[in-house]
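Data block below; observations after.
Other chains of the complex are left out, but the ones given are in their true place.
Order as written gives the chain letters A and B; numbering starts at 1 within each chain.
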Amino acid sequence: MEWRIATYASHSALQILKGAKDEGFGTIAFGKERVKPLYTKYFPVADEFLVGEYPEEELLEKGAIVIPHGSFVAHLGIEKVESMKVPYYGNKAVLRWESDRELERKWLEKAKLKLPKVYDDPDEIDKPVIVKFHGAKGGKGYFLAKDSKDFWEKARRIGIKSKESLKEIQIQEYIIGVPVYPHYFYSKLNEELELMSIDRRYETNVDGIGRILAKDQFELSLENSYVVVGNFPIVLRESLLMEVIEMGERVIRAAKGLIGGLWGPFCLETILTDELEFVVFEISARIVAGTNPFIEGSPYTWIRYNKPVSTGRRIAMEIKQAIEEDSIDEILT
Amino acid sequence: MEWRIATYASHSALQILKGAKDEGFGTIAFGKERVKPLYTKYFPVADEFLVGEYPEEELLEKGAIVIPHGSFVAHLGIEKVESMKVPYYGNKAVLRWESDRELERKWLEKAKLKLPKVYDDPDEIDKPVIVKFHGAKGGKGYFLAKDSKDFWEKARRIGIKSKESLKEIQIQEYIIGVPVYPHYFYSKLNEELELMSIDRRYETNVDGIGRILAKDQFELSLENSYVVVGNFPIVLRESLLMEVIEMGERVIRAAKGLIGGLWGPFCLETILTDELEFVVFEISARIVAGTNPFIEGSPYTWIRYNKPVSTGRRIAMEIKQAIEEDSIDEILT
């Protein structure tokens, strides 16, 4: 049977399916009926659209390989993804490590990345922090505090009065700098890391508030939120690229020891300070939406490939190579 | 006689004429003598350059179809455009609906778009507003107010002392969020809507003030202005694209009933809030300069066409198809 490439109809599915078609694969999108026209009419990248959150039987019948992305995992939940029978591109074991803050930290520390400090005890706050609420949608209600006293004042206002009620929050060092998100691809077949592209997220409302004068911000009693709504393509200062690549290599190496490997696309979410230090907040161990500006290739993939290669297409290239080399089982879980 | 594609030498003329040449058309630019070298020497997209604000006789003789854009309409004025004898791509009837704030509102409300509230009576202000001056260049003097009291204080300072002097201003709900401008194309021939690209405007000085610390903003007594000077290419969160398309479809449907149709390129100028709600401020019922980053195609047109298709080129493709199908009269007015 011929393999077909399938993904959940959201996030970066246009890119994934376009890339699959460019490499000659048949394609399947599955998801909400409402978005069917997006993938079949407005952008005809899906040869077939299956309505359903995860139509396992049909996907199995049709020889689908599922390409995971953030919306698919969020939508289905980690446990369901782990027990999926449809072949899955990537290492499912990574899911736990990425979703558990402590495991993630262990991984990134083993990769010798610089991470923001986390405070378990508010009385130890000794530099500016951002206070995050677990499960807060879009970062609403997140607040900054400059020291312990400031923390307690603000925390009390929202009903946190003692250390007992701290379970709901995370207190993290606030890093001053600019967001930079490098996108990588690790080829398990070739044992090679590639730098695919770099983006800067577009977030509402924090990317709007700077357009409001400080005096007006005060009058309007603005609050900040961090809902990602899009992405800007950027390039990075070339003298920083070697470090970006070394960071990626260390993540791959650490994953080999801890998790049995990470392969395919991934992204490090960083703040770059004015000391030119990358502070890493999170790893996304799969394709990120920040690759979407580069559907026709990025400055970096044009250099390497001299043809239009998106991260979505790169995935399809890897699967094609695996089929040709008869090693498809190596890259699916 | 062979049709040639012509436009006023400004705004998005480079894109329009490049697109026309890509589709095999002869091209004409007309406008100020000063910019002739831009279109004939530095960027040789115009086969011919006619000096003059609208050289009707020559354009008629040469078989020109005029592609309108914002600068052309602003420059010539709606009345002159309406009485033009040179064939015009698009529906001229749209011009009135777009330039009259009440008609525009009627149209967008019929399309069930979310619009910012407008206050006729300052005493009814019940949320933050932006106060705009009719005809203010680049939004200079625009101010924000948080309630009626704040409005009157600021209004008095600039000489507005009673409700009688309110004619010069518009009081509009101030939407907190980020600007997102999706660009559409509606093919009258194929009866199909296409999502072409998305940009985020670059405005001076509001896109500069966020680079100034709040404390310095106070000391420098900064005032804001909103002069558009360029555009950033962006992509939008994929889960929002279906809604963007549905908004466009409703605009097209509403225009059929009200105006006899809208076809060709158009743009919705929106603020996207942290509730993921698009609030629409304006419609531009023709090509916008926000399409200029995508002269070699956008991520979205690459998916659909798999070749470089800008909005300018898409227009030329439509005209070419009309000529081939002998239905050119359907798309000109």
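Please note the rule applied: contacts are C-beta pairs under 8 Å (C-beta built on N, C-alpha and C of every residue); 3 or more make two chains touch, one makes a residue touch a chain.
All figures in this text were calculated on a predicted structure; none of them were measured in a lab.
Shown here are 2 copies of a single protein sequence; counted across the entire complex in this file, the number of copies is 3.
We adopt the following convention: only the chains that are shown with their structure count from here on.
Taking the mean of the C-alpha atoms as each chain's centre, chain A and chain B sit 33 Å apart.
Only residues 128, 144-146, 150, 174, 176-180, 193-195, 198, 200, 203, 206-207, 209-211, 214-215, 217-218, 222-224, 232-242, 245, 271-274, 276, 297, 299-300, 302-304 of chain B touch chain A when the two sit together in their complex.
On the side of chain A, the complex with chain B involves touching residues 10-15, 18, 34-35, 37-38, 42-45, 71, 138, 140, 202-205, 207-217, 219-222, 225, 227-233, 289, 292-296, 308.
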